[in-house]
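Of the protein chains in this complex, all but one are displayed in their positions.
Entry: chain A
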Amino acid sequence: MTSTEVHPASEPARWVYLDRIRTRPGPSTNPDVFSPEAAAAAMETMKILVIGAGGLGCEILKNLALSGFKDIHVIDMDTIDISNLNRQFLFRQADVGKYKAEVAARFVEKRVKGIKITPHNCKIQDFDEDFYMQFQLVVCGLDSIEARRWINATLVNMVDEDVEDSYKPLIDGGTEGFKGQARVIIPTITSCIECQLDMHAPRAAVPLCTLASIPRQPEHCIEWAHLIAWDQEKPFPQLDKDDPEHITWLYQKALERAAEFNIPGVTYSLTQGVVKNIIPAIAATNSVIAAACCNEALKIASNCAPALGFPEANYMMYSGNDSIYTYTFKHEKKDDCPVCGQLARNMDVDPTWTLRELVDSFAARPEAQLKKPSVRAEGRTLYMQSPPSLEAQTRPNLDRTLVELGLEEGQEIAVTDPAFATVTFKFKLKFKQ
């Protein structure tokens, strides 16, 4: 097979090797889906979204730009801090205080000609589904589980089974010290972030009683100052973890406690680290994980090789703690996943129905047949069968109509029933005209 020239001779030589990868089939290439022309063309036109322009994000933006993606958007709400500069290499000292997304976008655009990066200096929650619908692929380099769950739920809910374009593959990278993971999620088809929530081990916490009675490590003394001494003495009305005066107070308290129990090692920076829950970010881990993520993006976009999740292994874990180790496996989809286990179904309702009529109708629905349904909408408790106090509080709602309760066309409601302990039913209200 001959290779196809995608870039004219005027383009820099940097693309030569990329074209060799994406325009030639390899031993694992699926010949049914691979076409050299389509591969390059798809990447030229495809819109890809990067979430996070921090440690992972800088790497991801650079890698995607050098992988031949031309239209990249990046979201990050943060501004640059001086402590970022050691590893977030798209930023310089003069950039401190500016928006990460903005600076990163301009830097990469300057270095890689012919690509466009659109920065969004805001939270991912500031955009709705219409915004996310314009992308073909989403790559996440986030440091919070909160944000991951949000984008995951959003992408899962955007799936419309009749529209192929509504399935947005999500590539998620994450690092913590020497450990990291890269995974590919095809919403509703492969296991989602919510299904995999237990893969994120919460930080090992020390029992409160150990802190209170038998501290053994400098961290115990700091946690004691943070969790117990602060509340007892309340030196300031509200703990501000960024206020040096507050941290100094905790540091002094921790020092006293450490002296009492003869524990060495309490320092100001350790205090700051423990209180702010700082996990050391390691540049090498970020670059390994970002490379894995962008490799998946390239494979998904070009079909030059099968990507993670197609169809088996969808999760790659990496550990650099003791030499270097990776393990790739299939994380199964969970049937009782609150996000992807049960997608919202359309439900025809009459807006003049009372809530009682709606609740009774669940018993008749063939797929649900709920005898004791509890019903909520986002931020709104409509009717709960349990616990008794909440039942009494929400009972008056039963005699109000859906319109009176402020429910709208297209609104999603969640229905639970103790008889179906593992499932949450979700319905999207469709008003009968």
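One rule holds in what follows: a contact is a pair of C-beta atoms (placed from the backbone, for glycine too) under 8 Å apart; a residue touches a chain by one contact, two chains touch by 3 or more; residues count from 1.
Please note the rule applied: contacts and distances are computed from a predicted model.
A.B. asks: Can you work out the missing subunit's protein name as recorded in UniProt? Choose among "Anaphase-promoting complex subunit 11", "Large ribosomal subunit protein mL43", "Adaptor related protein complex 5 subunit zeta 1" or "NEDD8-conjugating enzyme UBC12".
C.D. replies: Checked against "Anaphase-promoting complex subunit 11", "Large ribosomal subunit protein mL43", "Adaptor related protein complex 5 subunit zeta 1" or "NEDD8-conjugating enzyme UBC12": the hidden chain maps to "NEDD8-conjugating enzyme UBC12".
A.B. asks: Looking at the full complex, which residue from A:28, A:93 or A:232 touches the chain that isn't shown here?
C.D. replies: The single option touching the absent chain is A:232.
A.B. asks: Quick one: say which of A:62, A:220, A:331 or A:426 touches the chain that got left out.
C.D. replies: A:426
A.B. asks: Can you work out which residue in A:146, A:240, A:312 or A:404 touches the chain that's missing from view?
C.D. replies: Once the missing chain is taken into account, the touching residue is A:146.
A.B. asks: With the missing chain put back, which residues of chain A would touch it? List them for me.
C.D. replies: Within chain A, the residues touching the omitted chain are 33, 42, 46, 128-129, 136, 145-146, 149, 153, 157-158, 160-164, 167, 169, 186, 189, 194, 197-198, 200, 202, 204-210, 212-213, 227-228, 231-232, 300-301, 303, 307, 310-311, 338-339, 343-346, 372, 374, 376-381, 384-390, 393-394, 408-414, 416-418, 421, 424, 426, 428, 430.
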